[in-house]
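As you look at this complex, bear in mind that one protein chain is not there, while each of the others sits in place.
And then subunit A:
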Amino acid sequence: MAAAKTRTSTFSRNLSTAAPSHGPGLKCGPNGTVFLSSGIPDLDKILGGGFPLGSLVMVMEDAEAPHHMLLLRNFMAQGLVLGQPLLYSSPARDPRGFLGTLPSPAASKDDKSRERDPDQEKGLRIAWQYKKYLGESQLDGQRDSKHEYSNEFDLRKPLERHFINGPRIDCVSIQDCPDLSTLRDRCATFLSQFPRISCAGRIAIQSFCAPQCAYSNMEWDMLSFIRYLKSMVRSSNSVAIITFPPLLSPSFCKRWQHMADTLLSVKAIQDEDKELAQLLTGYQDMVGFLNVHKVARINTQVPVILEATTFSIKLQKRRYLVLECLNQAPVDGSSGTSYGTSGGWSSSSKTGNLDF
């Protein structure tokens, strides 16, 4: 064992600290895919790196909660912070107004931890027999590159003006359009501005089939628009995210779900639900659930099988969006339920429509 050398073996794995030759905000992934950050570090981790370039992300909204807006805000803010062009469309009269609610990147928490006393152990607890072999830690150096890819966003701080007034931001209101041709043209012009891999673009379409849009009953037209968008996005370097409320007929809802490369859904949480509070830890802090139904796999046949597909959305300190696995609360011994029956909790009368 060689001591005081940076490597302890002849093998060294090239992690993704490789210089982002693809441009800012992009990361290489397996199978030749390039990833774009979703703006939520937890979600990037769950999806295996982020959203792959060229994929279509669809988010099924819940009629009772605005959590899809949180996802959109982080996505858009991440793009603006990295200088990636953005196209945003919504059924509101003035979509630009929404840009004012985008969050700003949080002050990095890593800066504080760097000031630790270097004499102290670096957080590893090494047995005394092996202390003499303690090599240099390789933990530094990866933090900087992380910020070039993704940031944590502080939802209470609005994004600085100069990001919002940038030249590469386009907003479309889809409320008054009788059909989808305007939106289709805007998307086409937006996507045509990306030559080969130098820059990646983001398209965010909010509440696509919202009832106030005139085209909302033209179901086949909407489906063909999505198909068009998906093919345009696949052949250019961008990621498109579409959120839609659950107001479609069931067959079309299924068709839309199949069109997605990555499919997420958000669900509302009932307030003061004692049974849920007993079952889950951290119920008080949760604002909603996020389900991951499908993860994009481009260039490969191997599917992603996640350990868990339902995550709770929490706002840490009311600022930072975190996604956590659902954890069972400790079973109260005095109440008489044992491990044998606690499993029965979930299978009894309550048929969950949360999928695992």
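Heads up, the rule we're going with is that a residue touches a chain if its C-beta (ideal position, glycine included) is under 8 Å from a C-beta of that chain, and two chains touch if they have at least 3 such contacts; residues count from 1.
Heads up, the rule we're going with is that contacts and distances are computed from a predicted model.
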item	value
Name under which UniProt lists the unshown chain, selected from "Phosphoribulokinase", "Elongator complex protein 5", "Protein ROOT INITIATION DEFECTIVE 3-like" or "Centromere protein N"	"Elongator complex protein 5"
Residue, one of A:160, A:185 or A:275, that touches the chain absent here	A:275
Touching residue (missing chain; options A:31, A:193 or A:328)	A:328
Residue numbers in subunit A that touch the chain omitted from display	63-67, 91-93, 120-121, 125, 127-129, 131, 175, 210-214, 216-217, 245-247, 249, 267-273, 275-276, 279-281, 287-289, 308, 310, 325-328, 345-347, 349-354, 356
